[in-house]
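My questions all concern the structure below.
Removed: one protein chain of the complex. Kept in place: all other protein chains.
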Amino acid sequence: MSYFLQLVVSGVVVGSIYALSALGFVLIYKSSRVLNIAHGQIIATGAFITYALTVFAGIPIVLAFLLSMVITFCLAMSVERIFLRRLIGEPIISVIMVTIGLMSIIDGLIYLTPFGSENFSFPEFLPKTPIAFWGVSMSWTQMVGVVITFTMIGGFTWFFKKSTVGISMRAVSDDQFASMSVGISVPKVFGLAWATAGLTAAAAGGIIGNITGLNFDVLHSFGIIVFPVVIVGGLDSILGAIVAGIIMGLIQQFASGYLDGKWGLFGTADVLPYIILLIILLFKPHGLFGIHEIERV
Amino acid sequence: MKNKQVTVMRIALSFLLVAGFAVQAVAGETYKMGLSLAITGPTSDVGSPYAKGAEDYVKYVNDEKLLGDDKLVCFIRDDGYKTEITKRNFEDFLDEEIVFYLNYSTGSTMALRQDFQEEQIPVLPASFHAGNLEGNDYIFLPIASYSSQAVGLAEYVAANHKGSGKPKVALFLHPSAFGRAPRDDVKKSVAAGLGIDLVEIVEHGKDLDNTAMLKRFQSKGVQYVISQTVQPPVATMLKGAQSLDMIAKTYGEAGKITFLGCHYGGGPALVSLAGSAADENYYWTTSYKMMTAKGPGRDAQFALAKRYGRDDKLAKDANYTNGIMVAQVAVETIRRAKAKGKKITRAVLYEELLAMNGFNAYNTLTTVGPVTFSKTDREGVDTLQLYVSKGGLFYEVGAPFESEYVKKIKQ
Partner (left out) sequence: MSENRWMATGNFFTSYKAEQRIFMTHIDRLVFICFLVALFAWPLFFKLGNKYMLVIDSILIAIVAVYGLNLLTGFAGLISIGHAAFVGVGAYTLASFATVLGTNHVLITHWWPLMILVSGVVGAVIGGIVGLPALRLKHLYLVIATLSFQMIFQWTINFMTFFNQGQTISIGRVFWFTGKVARKQHYLFWYYVILVIVVVLGLAVRNLLRSKHGRCLVAVRDNDRAADAMGMNPGITKVYAFALAGFFAGVAGALHAYLWRGVGFESFTLHHSISYLAMAIVGGLGTLVGSFFGPVAILMLELQVEHFAEFVGHYFTAIGDVATAFRPLSFGLVIVLFLMFEPRGIANWWRITRSYFKLWPFRY
């Protein structure tokens, strides 16, 4: 029983980190209909900036974490301004390919720094002893990660429900022309969407970096892992991202907990999300929470 | 009219094809060798120091005129861990008429071994997979194979287990040819009477969390985990184990897990990745001398790193040593052939490598034992050294050893 409980707890922990990673993805898609393949690279950038601020510049880690969110906020906004603003109205494939191109560019830029091929780990600022209850344990890092995730998700939910900017972002995602006609600056909203996505990515990067250590190869692969999460949840639903994130976390834990080692299977946690993704898509082509758009000729 | 276009295009194309090769000035003889490895992409954390080690040593050889007036050129090229590019680089090196080739990953070594055989060129890969030696005669492993390393660790576990009964061991493998390399040999050794209970063999994925696996290990009573993989997954596993309070404080502590790793699954770079989870009581084996092992080897390596402006972290990296060592072997082979007054060709170097045994064994200073090659033994350094981490540094445990069971199962 405690084995099961442990899997559930770990699944929720991992899942909420997926949710946070996916959040930035959804934010961009929701407002500008762009599938951002370079998201993993932005996550890695956020993590590296946090590390650079903490270790190279000597800023306390909490402050560095916040500061890196601000920096990534600005960076992501300028990425949108420089690369994606011109592509408004271009076909989807162009936009996807631009983000693929961006992925390579960021890769190249990161290889220019020591982070490209060296390993680092954050200085430890949390107690090393794990939190244990009912035979289940989790580390302080994971605990803090979950708390940050839910705070941020709560914050964004509020932001979209109540604040003017948030509502204008929702309006743009619903109908760009209609929102333009009521005086919303669509390009500004796009910029803001990217910026907030950058912010969440930096947060995710900081947390993942604390859990796995800083290795570029590991960090940027998160850009790919979030795909099944966002698709299962529905590309344009924040709630979907959270639910799907946690579902994926649980599936992965159960897969490696109960499937691995049986019938010679291994690494099922890597492939199962995609299989489930395909199955769900066959029955619900717009994900669990995605909006089904009615198309006309 | 359009003919013109076509001509222009063809001129442009042929220009693209031909352009690009810088001509090297020749002074005395010039020997060429090639190294293709992953400086970017997966495993770049290993490839990057490796490349620098080889590069620095070759520079050193030329600067100090270790080969007399002759010059050694080592082409170092990034393949981003992609076999096609490795092959392209190799073909390019062949066009450049290299006499010695240094390869990198297990995958590309296996993919290119037919070519090595056909070209009859001696090859030293960074992969220590014993399977590399099968079906060809030209691949030499610089140090003891992954099989020797994993079985050696298992032997250590069997010999030093304190509790009752056989120690329960799990293998944690990379999901690739590289990770699976020692799997069958460990199984065979157990069948041949090695005193461990091999509970589980796990091939990991890209997990963010290994809780499920670790809990399963614990419930099955696993006390030792031997890793044959790269550093990031080991770091994640160790951090997970730390959060579950599973890491043994002392060797073989009951109810906890002692972690052990082969060459690429440990070392100083692991500590910089896993932090406090790896800086105490992580057991690691390799044939390389470590920076805490005082001696001429360490001093020479530090001096080399300093001379070419490398930072401290790189100077201590085990894979920097790794890169230096393969270059050392190549240079030594050339030097010996030259001393005998032979013209340096692939065949001569191959003969020279095969003769590197007995009194001719090569003592590199960077490894714990001499490099010995012969027709039947193409594993270089046969001995291994066990290290344990204390306060973030790796210290030697006991004397260098050789795996007994690997010899037994070979017969």
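Letters A and B mark the chains as written, and numbering starts fresh at 1 in each.
To be clear about the criterion, a contact is a pair of C-beta atoms (placed from the backbone, for glycine too) under 8 Å apart; a residue touches a chain by one contact, two chains touch by 3 or more.
Worth saying up front: this structure is predicted, and the values here are computed from it rather than measured.
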Touch with the missing chain holds, among B:66, B:133, B:177 or B:192, for B:177
Full-complex touch with the removed chain, picking from B:78, B:209 or B:332, is B:78
Of the candidates A:18, A:51 or A:227, the residue in contact with the absent chain is A:227
It is residues of chain B that touch the chain not shown, namely 1-3, 5-6, 10, 13, 16-17, 19-22, 39-40, 48, 51-52, 55, 77-78, 80-84, 87-88, 91-92, 94-95, 107, 110-111, 114-115, 118-119, 175-177, 180, 203, 309
Residues of chain A touching the missing chain are 29, 35, 83, 86-87, 90, 92-94, 96-98, 100-109, 111-112, 114, 116-117, 224, 227-228, 231, 235, 265-267, 270-271, 274-275, 277-278, 281-282, 285-287, 295-297
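The working rule: only the chains that are shown with their structure count from here on.
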Per the C-alpha means, the centres of chain A and chain B lie apart by a whole-Å value of 35
Touching chain B in the complex, chain A uses residues 3, 6-7, 10, 13-14, 17, 107, 111, 116-124, 128-130, 132, 137-142, 208, 211-218, 221, 225, 252-254, 256-257, 260-261, 266-270
Chain A partner, complex, touching residues on chain B are 39-45, 47-48, 175, 200, 202-213, 215-216, 219, 231-232, 235-236, 239, 242-245, 269-270, 272-276, 313
